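A single protein chain has been omitted; all remaining protein chains appear in their positions.
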Amino acid sequence: MKTIIFKTASTYLLPLLVLFSVFILLRGHYLPGGGFVGGLIASIAFVIHSFANGLEQTKSLIKFHPGFLMPIGLCIALLSGAAPLLVGQSFMTGLWFEDPLPVIGMVGSALFFDTGVYLVVIGVTLTIIFTISETL
Amino acid sequence: MELLLVILIGLLYASGIFMMLRRSMVKLIIGLILLGNGANMLIFLLGRIVKGKPPLIESSAKMLTEIYADPVPQALILTAIVISFGLQSFAIILVKRAYKITDTDDLDELNTTDEIYE
């Protein structure tokens, strides 16, 4: 699989796809998309990169084990759910900032929740695929 | 279209079950995936299918008013798809490990727990 064309393409594809996945994540609340799809697309990006350049390269690119994304993502999701408790509302009530931010749009606890999902999905997928391709 | 989908669902279920009844471990997993797909389609169809009306609220509107595709089965299936990926990868690895330890992929030879360590 390590042809030069594929290799070169994947180098450019990786940032593009990751960027696209973030875009999908952010627009998820208004248009098709969201944390699950976003996370899956980002994982596919990394998997393609690892196919083209070898697993070691991809790993050194990410710098840390993707498994760490799982607890981080879970914590973000849980905290965004627990945040309303601080202002005296019940668990998982949606909180929103008054004004929309540029580019991202309206920011609320649901967005953080979706980000948590996004990170968990990346962590899970990459952990599974990397572990398998390492040991087999 | 509904009738075609009904036939398709029946076929997915039948093939999934048939594969699960085989003795080869790999076929078992393939059967599992087919069955999962069948179940997803079933839920999708039972929520009634609508063409070209995704459950998205128009940028000017505040709520969905006219006929639209049912969002609830869609949310259900979305989670089911992602979960089934986790399940499948786990099952594949489990089969691979079991194959390595027991040196057989015949499910009929895996009917006791005791003999493995002999």
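Just so it is clear, A and B label the chains in written order, and each chain counts residues from 1 on its own.
Criterion: a contact is a pair of C-beta atoms (placed from the backbone, for glycine too) under 8 Å apart; a residue touches a chain by one contact, two chains touch by 3 or more.
FYI, contacts and distances are computed from a predicted model.
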According to UniProt, what is the chain that's been left out of this complex called? Choose from "Aldehyde dehydrogenase (NAD+)", "Multisubunit sodium/proton antiporter, MrpA subunit", "Spermidine/putrescine transport system permease protein" or "Regulatory protein, luxR family".
"Multisubunit sodium/proton antiporter, MrpA subunit"
Omitted chain's touching partners, listed by label:
A, B
Since one chain has been left out of the picture, which residues of chain A touch it in the full complex?
24, 28-37, 40-41, 43-44, 47, 67, 70-71, 73-74, 77-78, 81, 91-92, 94, 96, 106, 108, 110, 113-114, 116-117, 120-121, 123-125, 127-129, 131-136
Could you list which residues of chain B touch the chain missing from the display?
1-28, 30, 33-34, 37-38, 40-42, 44-59, 61-64, 68-72, 74-75, 77-79, 81-90, 92-97, 99-101, 105-108, 110-112, 117
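Convention: only the chains that are shown with their structure count from here on.
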Measure off the straight-line distance from the CA centroid of chain A to the CA centroid of chain B, and report it in whole Å.
24
List the residues on chain B that touch chain A in their complex, please.
54, 56, 59, 78, 82, 85-86, 89, 93
Hey, which residues of chain A end up touching chain B in the complex?
30-32, 36, 40, 121, 124-125, 128, 132
